[in-house]
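Down below is the structure, laid out as structure tokens.
With one protein chain removed, the remaining protein chains of the complex are shown where they sit.
Up next, subunit A:
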Amino acid sequence: MEGKYASDPEWASIQPIPLNDGSESGAQPLATIAYPQAYLEATSYLRAVMAANEMSERALKLTQDIISMNPAHYTVWIYRAKIVFALGKDLQDELEWLNGVSLKYLKNYQIWHHRQVLVSREDFFPTPPHKEADFLMEMFAQDSKNYHVWTYRHWLVRHFKLWDAPREIQDVEALLTSDVRNNSAWNHRFMLRFGPRDGEPDAGMPNGDGPPSEKGRLAVVDEDVVDAELKFAQSKIVRAPENRSPWSYARGVLRAAGRPLAEWKDFAGKFVTEKHDGFEVKSSHAIEWLADVLAEETEPTSGQKAVRMLTLLKEKYDPIRRNYWDYRIRSIAGQEATTSA
């Protein structure tokens, strides 16, 4: 094989191990790929250094070459981390290199996991890496909803206890200002405000592993924070009433505080006004909210009113979910049958 490794004296001591895809033993390989020659050569050297457990500069360079062709290679990243630690490399340099790779391959799990492995080293990073938030914003400039980056940022907040660090909420506000429909930013905001803190188990909502009646509920509620967040959600809803994110956010906030959806009955009501010839509607999510509030009320006509709201969604404002609205209507009818029986 004539390639860059075969002709490099630095690699002369290595006997490459070619790919064994099983065809020699009679197997029919599946998902065969037309590999470029350079990839075949580099991976045959990788197998050889891995078999020898080699921790060296040349092996480190080789991992970089492999990653540039196949960033999803799951063992090469573990191997690279081991070499970086074994050689006592400066992790800040490693992060710098990783920044470039991250900007090149936007959708990749391994890159962000590697970053987490590095930044977990408390001897190197007793505090968050320098300019970490700046780099994450650079990533969000490419794709403000990049799931891997947000997952990493969640980890970062929890690892360094950044819930109340001013930069976190500033970045969320900046991202919501540029795109109020960025649900990832809304989720991050929820985690900052209501996510589990030190000493509490991880969960997607407060008290996530509590019994069903307590799940989603905060043990201690700061009513000022709750009120401020509800007001914030309202201000964003008014800018784009069909944006589902703040409506969902408000549901989560009320649940965390143990307060009823009915608290927003008047606010939601402003978007659905009855006129002589029917309803004037400014947000379909407000109709849904009212239906939920009415369905929980116990007055004799509330069930009927809730059905009117759901019918409005089904027939006019959200026909895609016709079957779902019917399911909700049936559920209300079922409840009424039970109560009257």
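The rule we apply is simple: contacts are C-beta pairs under 8 Å (C-beta built on N, C-alpha and C of every residue); 3 or more make two chains touch, one makes a residue touch a chain; residues count from 1.
One rule holds for everything that comes next: contacts and distances are computed from a predicted model.
K.L.:
Out of "Putative geranylgeranyl transferase beta subunit", "Leucine rich repeat domain protein", "Elongin-C" or "Large ribosomal subunit protein uL14m", what name does the UniProt record list for the absent chain?
P.N.:
UniProt lists the chain left out of the view as "Putative geranylgeranyl transferase beta subunit".
K.L.:
So one chain is hidden, and I want to know which residue out of A:5, A:135 or A:150 touches that hidden chain in the complete assembly.
P.N.:
Per the contact definition at the top, the residue touching the missing chain is A:150.
K.L.:
Would you indicate which residue among A:58, A:82 or A:308 is in contact with the undisplayed chain?
P.N.:
A:82
K.L.:
From the list A:73, A:89, A:159 or A:259, pick the residue that touches the absent chain.
P.N.:
Checking each option in A:73, A:89, A:159 or A:259, the one touching the absent chain turns out to be A:73.
K.L.:
When the complex is taken as a whole, what residues of subunit A touch the one chain not shown?
P.N.:
Contacting residues on subunit A, toward the hidden partner: 17, 19-22, 25-36, 39, 43, 47-48, 50-53, 69-75, 78-79, 82, 109, 113, 116, 144-145, 147, 150-151, 154, 158, 177-184, 187-188, 190-191, 194-196, 201-205, 208-209, 212, 215-216, 234-235, 238-245, 248-249, 251-252, 255-256, 267, 270-271, 280-284, 316-317, 319-324, 327.
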